[in-house]
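A single protein chain has been omitted; all remaining protein chains appear in their positions.
Right after this comes subunit A.
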Amino acid sequence: MNQKRKSRIEVAAMYGVLAVVAVIIFYPLIWTVGISFNQGHSLYSSSIIPENFSLDHYQWLFSEESDYLLWYKNSLFVSGVTAIGSVILTSLVAYAFSRYQFVGRKNGLYIFLLLQMFPVMMAMVALYIFLNMIGLLDTLTGLILIYLGGQIPFNAWLVKGYFDTIPRELDQAARIDGAGHLRVFWSIMLPLAKPILAVVALFNFMMPLFDFLLPTIILSSAENYTLAVGLYNFINDQFANNFTRFAAGSILVAVPIAAVYLYLQRYLISGLTAGGTKG
């Protein structure tokens, strides 16, 4: 009896904690949704339950006046190319590091990982001048190339960890049957490493979508903006601070992304622990 009662109190306490956490999680999210339905532009006159419910801001985003759809397109382009490119580049590098002997194999990745820990702010000055020299400043191509290069060390390390768990007997058997280097890579390694490659693709799809620092520096014309830069400018602009519009624009991005994340999170976690703990 006593045991049972104690257990019941415990369960109640646990539900209590979870309820509090749920409130803390939902409060800012619902607040944002509420704000986006307010009519005015400023935060001051807005509230979580709008007095004058309106869809003005959403309509504005899709109107001729705004570049929102263009930014959406730019962002999807950058993210898509970065995701595909990173999977190709990273898996090639990881394959070499996992299966071959060559100069720099032992410490190569390692050194790059450590070098990358140096903060990148100053790097941006250098990259700015360099992109200007080769004529890729203010282009999405320049942005993509930087993302592609920067993601290799960490992701190659993840994928290499995963490749290492694939038994070598498999590729040796294929070799005896006459498969070449690329054939083994294509028909054995890649299919078996699908979970971790999906993680890499997803990371590299999401990362450019919400990076604002690098694109603010590299992209200068409004028609080249990515979503993060465009949205940030809604509230960063001293003279046209427009929080309600920002809220509406953010929701239209956050909802599809959150849906994808929630759907894929199981794979993300298992991929990370499989590749990461080995590493």
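Just so it is clear, contacts are C-beta pairs under 8 Å (C-beta built on N, C-alpha and C of every residue); 3 or more make two chains touch, one makes a residue touch a chain; residues count from 1.
As a working rule, contacts and distances are computed from a predicted model.
Set against the options "Fe-S cluster assembly ATPase SufC", "Maltose/maltodextrin transport system permease protein", "ABC transporter ATP-binding protein" or "Cytochrome bc1 complex Rieske iron-sulfur subunit", the UniProt name belonging to the omitted chain is "Maltose/maltodextrin transport system permease protein".
Across the entire complex, the residue among A:Leu55, A:Val125 or A:Ala222 in touch with the chain not shown is A:Val125. In the full complex, the hidden chain is touched by subunit A at residues 7, 10-11, 14-15, 17-18, 21-22, 24-26, 28-29, 31-32, 43-44, 48, 89-90, 92-93, 95-97, 99-110, 112-127, 129-130, 133, 145-146, 148-150, 152-153, 156-157, 160-161, 164, 168, 171-172, 175, 181, 206, 209-213, 228, 231-232, 235, 243, 246-247, 250, 253-254, 257-259, 261-262, 265-266, 268-270, 272-273, 276-279.
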